[in-house]
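Structure first, commentary second.
Just one protein chain is left out here, and the rest sit where they should.
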Amino acid sequence: MGDVKLAMIVQKPQYKGETSRLAITHAISYQTVEILLEDGDTVTPKLCFVGEGVLGIQKGQNAMELYGITSTESHMKNTLLVDLDVLVCKEDLDRYGIPEDAMPDADEMGADKKIQVVPYAEIQKAMEEAKHVLFF
Amino acid sequence: MKLGVFVSDFKLTVDTLERLTAEKLGLILVQNGVYHATTKENGKSSPLLEKTTNLYALSEDIQIRGLKVADVDKRVKVVNYSDVVDLIFNDYDKIAWL
Partner (left out) sequence: MGILTIGCYPGLVGNMSYDFCLKLADAAVGKGHKVNIWFSGNATGSIKSHQKHLKDYSTGEKHLQALIAKGVEICTCEACTVARGIQKTEGIEGVQWNAMHWYLAKVHASDRVLLIGGE
């Protein structure tokens, strides 16, 4: 069957419900899915943030200190470490007044991958190219 | 793409839906989404009903709310779970839940 592309779309803000965090951890699990698949089969998610989903991914989070849980920022760094494509809707960042440089990176952990701030049209394209679309 | 979208809320999903486009878009109104098919706000039908001509509402979720199939906007086809399964497999190649 080869590669199956997924578009995982996060449309809810983090730190109230669990769904938006689960989107990130489910996407990261693409790295270990091969143990359950035939040789040559892969799953390739694109993790996309739209609407209110862009609100909770900014740098400087203190979830561990304040609530004893892993921050969304930390999860985002892990997505970059495992080379996931992460797309964030530029129009929605602009709508909420969030600058692009507020997006976290994982440079200090040695990740080459960066969060990509893209027009919504790119996220629509990711949905069209994917076999399955998953809204979180 | 042929995208079938389950709309399960009356208000909360409109923002996401406004931007979604598809070569063929179907809206399957379930749970509180059925109010889009049955309720007029200030005398106006839900703008969602203008989004596509492929509109469905789940019979069980209409009736559980004390609404009647006769209350459903004429543009919306009333379906049951079995019909929904057929829509999923025969009419759309991707499905999403909002």
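Labels A and B are assigned to the chains in the order they are written; within every chain, residues are numbered from 1.
As a convention for this text, a residue touches a chain if its C-beta (ideal position, glycine included) is under 8 Å from a C-beta of that chain, and two chains touch if they have at least 3 such contacts.
In this text, all values refer to a predicted model and were calculated from it rather than measured experimentally.
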item: Contact list for the unshown chain, restricted to visible chains; value: A, B
item: Hidden partner chain, residues of chain B it touches; value: 6, 8, 30-31, 60, 81-82, 84-86, 88-89, 94-97
item: Absent-chain interface as seen on chain A, which is shown; value: 1, 4, 6, 12, 16-19, 22, 25-26, 29-30, 32-33, 35-37, 41, 43, 45, 132, 134-136
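By definition in this document, only the chains that are shown with their structure count from here on.
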item: Interchain centroid distance [CA atoms averaged], chain A/chain B, Å; value: 28
item: Touch list for chain A against partner chain B, complex; value: 9, 11, 50-51, 120, 124, 127-128, 130-135
item: Chain A-touching residues of chain B, taken from the complex the two chains share; value: 1, 3, 15-16, 19-21, 94-98
